[in-house]
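A protein chain is absent from this complex, but the other protein chains hold their places.
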Amino acid sequence: MKQNILLQLHPLTKFYFSLFILVIVLIIPGYSFAFAIFPVLVLIAVFAGVSKEFLSIVLKALLSVLIIVFIMQMFFYPGDHVLWNWGIFSIKQEGVDYGLLLTSRILAIGSSFILFFRMTEVRDFVKSLEDKGLPPMGAYVVLSTLQIIPEMKRQANTIMEAQKTRGVETEGSLLIRAKAFIPTLTPLILSSIAGTEERAITLESRAFSAPVKKTSLHQLTKSNVDRVLPIVYVLIIVGLLVWRFFL
Amino acid sequence: MTVMIDLKNVSYRYPVSDDFVLKNVSFSIEKGKFTAIIGNNGSGKTTLCNTIRGFVPHFYKGDLEGDVIVDQTKILDYQLGQLGEKVGYVFQNPFIQVSGVKDNVFEEVAYGLENLGVPVEEIIVRVEEILKLVKIEHLREKNPFELSGGQRQRVALASIIVMDPEILVIDEPTSQLDPVGTEQIFDIIRLMKERGKTIILVEHKMDLIAEYADDLLVMHEGELVMQGPVREVFANPEFEKYQIQYPHVTEIALQLQKMGTPLAFLPIRDEELAEALNMTGVKIHD
Partner (left out) sequence: MKRSFKDDFNMMAMLLIPIAVAVNLVGFQLANVLRLPIFLDTIGTILVGVIAGPWVALLAGLITNLINAIFNPVYLPYALTSMAIGVGAGYLSKYGFFKKIPKTIVAGVIITFIAVIISAPITVLVFGGATGNTSSLITATFLASGQQLWTAVFSSSFITEVADKVASVLIVYFIVKGMSDRYLSKMNYGHLYMKRNNKK
């Protein structure tokens, strides 16, 4: 896994690839091309060894959206070429076409971002942005958010359990369940906020605002491929734009 | 001897407190001295530490009167970031005292050095050394969030001393530790003193203070009521008034004295008891 060439690409190279997909899908008209992107992404996922996670997240996150979007367009997009009719419902050719266009784009763009995050550690991505000039505080906020979320979820569960043993109902009518919400969330929020003061002191004690340029144990390397690929993306996009608007 | 920390008539009130939490506090600490601050809960020990570290008033705001001078420079003339290199501060709550962005103890300890812009090769050497010194090498791969309170306290201490500050302010570093862990922390503090650091420690364990510290500051309701060499402060009858614990042996010796046993001097370390009694001719063994 560690030796995988695709995974070893610089985070920004991978990120630019997702942006590249976004741009070309919007430039090239019609849905066939956008739909054709998806198998390509699957292939990349297979080569990167992340196909399982990739496909499962695409299914979970996008499938229902795609179906709903398509059905909505099929029935409600205005048009004259009625294909099928039942009472107030009618399927029109224009709706089907627009539905395919929308879903093809959502699928291509959405799954390219899903793929990006399967192939890139968020920590590496943040580091690459920091190298590009994201202020240290911004990087800190994102990384610390990622650490706090599981911690808070765990605490929320603990508090819920404690509530239950103290007799706060979490089952029953809507009102009863709603009443359990506040005593669970409030102490969690208050104690977290109470900790910010000491967290600020901790950061200062660790010289967070020392007036020098920070170093980092964590270094990202750029290979030649990382230097060339972004240029290739840009050239292709420029080519497509010329083809689309000037030829 | 150069004066490292100098407070002159310092009074301080937090923005939301009605009363002054520090009242007219004056003292000075020489370079290389190990000073312990003791006092009951809420007496202002932590606030005093915050003042020396510059968090009062830079961070906490509120009203600060008098002068706080650290290494010949007034605290108000420092930038908060600059003080970070000079004064290392390990504070009370070990649970929050992690950077919150590092996945393992090694990186956690390295964090301060990264922020100081120390070259990577040097960071690795220094962190290795400190992990060994603080005896947490076995934790290096652990997530800081998954440590026990005592382990966190050691990581917190390591994270600060790795930055090699001239002054160490340490607020109750052993509250979560067992006697063995506590001894280890004091050993490290002693080592820091041998390296010439100026040390300020808040601690409730009087036996250890008696054994290791040079000087004592006694806080009581925001006032600095007593100060001086450890032995003198404990020997001063006034000390009893503040209802603060004595070292165990001192407690016993005082009891004996009350019951009529004469003492040559007031012992503050265990090994002194026999001497204090023997010199007066009282025989322990017949």
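By letter and in written order, the chains are A and B; residue numbering begins at 1 in each of them.
Going forward, contacts are C-beta pairs under 8 Å (C-beta built on N, C-alpha and C of every residue); 3 or more make two chains touch, one makes a residue touch a chain.
Since the model is a prediction, treat every value here as computed from it, not as a measurement.
Peer 1: Which residue among A:5, A:82 or A:149 touches the omitted chain?
Peer 2: A:149
Peer 1: I'm checking contacts with the chain that's been left out. Which of A:6, A:180 or A:240 qualifies?
Peer 2: Among A:6, A:180 or A:240, only A:180 touches the chain that is not shown.
Peer 1: Touching the left-out chain: which of A:5, A:65, A:83 or A:162?
Peer 2: A:65
Peer 1: For a quick check of understanding: of A:109, A:207 or A:229, which residue touches the chain that isn't displayed?
Peer 2: Of the candidates A:109, A:207 or A:229, A:109 is in touch with the missing chain.
Peer 1: Hey, which chain A residues sit against the chain that's not shown?
Peer 2: Per the touch rule, chain A residues meeting the hidden chain are 57, 60-62, 64-65, 67-69, 72-73, 75-77, 88-89, 98-99, 102, 106, 109-111, 113-114, 117, 122, 137, 140-142, 144-149, 151-153, 156, 160, 170, 174, 177-178, 180-182, 184-186, 188-190, 192-194, 196-197, 199-200, 203-204, 209.
Peer 1: For chain B, which residues touch the unseen chain?
Peer 2: Residues of chain B in contact with the hidden chain: 14-16, 57-59, 61, 76-81, 100.
Just so it is clear, only the chains that are shown with their structure count from here on.
Peer 1: Applying the document's contact rule, which stretches of chain B touch chain A when the two form their complex?
Peer 2: 53, 55, 59, 79-82, 84-85, 88-91, 93, 96-101, 107, 110-120, 123-124, 145, 159-160, 163
Peer 1: Okay, in this complex, where on chain A does chain B touch?
Peer 2: Its residues touching chain B are 140, 143-144, 147-148, 151, 195, 198-219.
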